[in-house]
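A single protein chain has been omitted from the complex, and every remaining protein chain is retained in its original position.
Now for chain A:
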């Protein structure tokens, strides 16, 4: 498989009165064509910022983004408009990410019109919209409805339809199911998997829900406070966690089974402020195994065993 997206030492700092907020601080990874890369972490770890930098909803502070071997870090204007055809995003909140004053049809047709697809032929464009609605499982009779008439699951389908309208190669999915009930969540996850198979899509799937990420991802990146702490295949990660944070995170998942009591690692304290962070490992203040060097030197991401990367001084 070839690399579709490559990220090198990506950094995004936000300026605040108290100093720079290091939302994403030196993240590198690659995504192969047709795979799903899961990005997990808790609120404030920078996973959404990372996704937004990739689709250029935010400018990056430092680092490089390559898409199909082309450096797209600083594209703008027409070049960026062209790029958006290939790079789309599905947003977290199906209630605030679609315009309440537009009908379902006008929401989905908007990107098609902006990009002047189907030679601007209005009939063909409308036909395409109806076909996309079929694909994502929205009944055609809903074409003239407004979002408030629909429930959360259907609205999320609109968000997916809009992302698919331009036939993209790559979609960043930012918590696409976390606002939905479990029975609806399962419908949407199945839909996304079907679309991936049909259209050969590549996903970055950002979520805080570990059972969802395991279900849908081929590879997983675990983030903590703007840094990547562990990266490997989804199967391996659930068998063998190297980083102390990953261990605690996985042990904390409530499992819907009797007698699944495992040794839960309860972390002390909470995430420290990402504003002008102290040197050393970001996780050190909460880590059970922190040594002196952890507070001085930031650990590099290194390959502990084939295809299993970890950023920790223990290894």
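Rule of thumb we're sticking to: a residue touches a chain if its C-beta (ideal position, glycine included) is under 8 Å from a C-beta of that chain, and two chains touch if they have at least 3 such contacts; residues count from 1.
Here, contacts and distances are computed from a predicted model.
Engineer: For the chain that's not shown, choose its UniProt protein name out of "ABC transporter ATP-binding protein", "Heme exporter protein C", "XRE family transcriptional regulator" or "HDOD domain-containing protein".
Structural biologist: "ABC transporter ATP-binding protein"
Engineer: For the chain left off this view, which of A:58, A:75 or A:189 is in contact with it?
Structural biologist: Per the contact definition at the top, the residue touching the missing chain is A:189.
Engineer: Taking the full complex into account, find the residue in A:79, A:151 or A:303 that is in contact with the omitted chain.
Structural biologist: Only one of A:79, A:151 or A:303 touches the chain omitted from view, namely A:151.
Engineer: For the chain that's not shown, point to the residue among A:59, A:235, A:293 or A:307 touching it.
Structural biologist: Counting the whole complex, the residue in contact with the absent chain is A:235.
Engineer: List the chain A residues touching the unshown chain?
Structural biologist: Contacting residues on chain A, toward the hidden partner: 42-43, 151-153, 181-187, 189-190, 193, 208, 210-212, 214-215, 235, 238, 248-249, 251-258, 260, 264, 266-267, 270-271.
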